[in-house]
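First the structure, in the form of structure tokens, and then the observations on it.
Note that this complex is displayed minus one protein chain, with the remaining chains in position.
And now, chain A:
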Amino acid sequence: MTQAEIKLCSLLLQEHFGEIVEKIGTFLVRTGAQPLRIIVSETGLLLDQVKKGLCVLIQHNLATYQLQKRGSVEYEAQCERILHILRYPRYIYSAKTLYGDTGELLVEELLLNGKMTMSAVVRKVADRLTETMEDGKTMDYSDVSGTFVRLADTHFIQRCPLVPDSPQTPEAPPPAAPTLVIDEKEMYVVPRLNLVGKGKRRRSCEEEEDGERKVKKQKQGESSEPPPDDGIYWQVNIDRFHQHFRDQGIVSAVASRMDQTSSEIVRTMLRMSEVTTSSSAPHTQPLSSHEIFRSLPAGYNITKQILDQYLTLLADDPLEFVGKSGDSGGGTFTVNLHKALVSLATATLESIVEERFGSRCARIFRLLLRKKHLEQKQVEDFAMIPAKEAKEMLYKMLSENFVSLQEIPKTPDHAPSRTFYLYTVNIVSAARMLLHRCYKSVANLIERRQYETKENKRLLEKSQRVEAILASMQATGAEDTQLQEIEEMITAPERQQLETLKRNVNKMDASENQVDETIFVLEMFIESTMRK
């Protein structure tokens, strides 16, 4: 784990879980798998604290444990998984666009709690939704369960591994650490529950009397027996969300390069192969053009011929996102996932070079990407840039490690006057370098945000106190003049400062998400290349 990654992990853990978990997490990320005693001794925390911290980490799928041969249990933190915390807002937003508010809240609850049973999640989300609805209306459990089932069907959430119910002989002691197993087929099966009920508001004083009594009876009835799906916990399927983001990226690239219709066709193809193709495959399953025609969204009424033409165009395009794999069924087509990721990553690299060094440097960069290895003179000739400028730009890019030199000696003594020096771009190493830089940038942004908040702590506390007073006074029904007096406790320039602070914090949050998009593209690209 690089320095930048460790720093970022510690910042994220601190922000979301507090000091103790941060210490444990950072120690595990830095040193790998460790048994409990060593964690306690190295971090200087109490055994109790360490136990609780590890529980938190395991609950959120950020750490795993393993039973070693000698009987001790070692705990390991997953650095990548911790870095995915950065992406939680994006997951929640996609769930919102796909499944509406219900989906958004379901995913949010699951992310915040790590693992939950279905009944607990459904109840909580129903309560939250009822809060936001108008008076008198409540959210039915069945709606929420319906969305939950749909999320499970499209594999966005999955069951957590369970302890196997193997019959245990009374003599054998239970193992020190249970091994969790989950059957592939069981992962997305939703248990049959009859969740009856409606969401409840926190302040039940507005509900009718009958409602209250019924609710009280229900509560008593439920608390006496354990929920029927006890032991079946659900978690968010991060891989599936990544697949979804990757598909989104491909579709938007096709839309900007070609037109809207082509992007819809590609989106249909990707949707059809969502559940059939594993996330690590280099292409999707072949789809015949008849199937694609049948699965096009209802609003699109293009004729079969036009669809065929579009497919041929997509297959012939130099982008090579879609490939033709055969002629049966009117032509079978696949989406080239690996190539698409390479193109997206290359476009990201080019855009970074363009913004940092200028468009002429971008021209040289793209030239080197195409021609692989070039001499200094050839670069000048092809790019039509005067010699002095070309030299300057190449050296600048060389110093930042975007391009590298390859020496080819003419004589065995490698004399500089008799060697060829070729410039070349190595995409994977440039991608790694930029990924590292992204991690450091995000860490910088988080630190700056915390610094800004700390600077204005006094002001924030004051405004919070004022708000609390206001709220309590409104609840007890105070007069307008009194409310105004309280509000004026915050002076105008202070109010402005608060405004600026809020704006800055929002800006930095937004830019963290934007850098995270770049991180995603580069990570996917490196993963896909390493797998090949």
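Of note:
Following the convention adopted for this analysis, a residue touches a chain if its C-beta (ideal position, glycine included) is under 8 Å from a C-beta of that chain, and two chains touch if they have at least 3 such contacts; residues count from 1.
Convention: contacts and distances are computed from a predicted model.
For the omitted chain of this complex, the UniProt record lists the protein as "DNA-directed RNA polymerase III subunit RPC6", which is one of "Autophagy-related protein 101", "DNA-directed RNA polymerase III subunit RPC6", "Complex I intermediate-associated protein 30, mitochondrial" or "Nucleotide PPase". Within the complete assembly, A:359 is the residue of A:278, A:359 or A:491 that touches the hidden chain. When the whole complex is considered, the residue among A:58, A:313, A:473 or A:486 that touches the unshown chain is A:313.
When the full complex is taken into account, the listed residue touching the unshown chain is A:445, out of A:335, A:445 or A:524.
Interface note: of A:76, A:320 or A:517, the residue touching the hidden chain in the full complex is A:517.
By the touch criterion stated above, the residues of chain A touching the omitted chain are 252-253, 256-257, 259, 261-262, 305-306, 309-310, 312-313, 318-319, 343-344, 347-348, 350-352, 355-356, 359, 362-364, 366-367, 370, 377, 382-387, 434, 437-438, 440-441, 443-445, 447-448, 451, 504, 507-508, 511, 513-518, 521.
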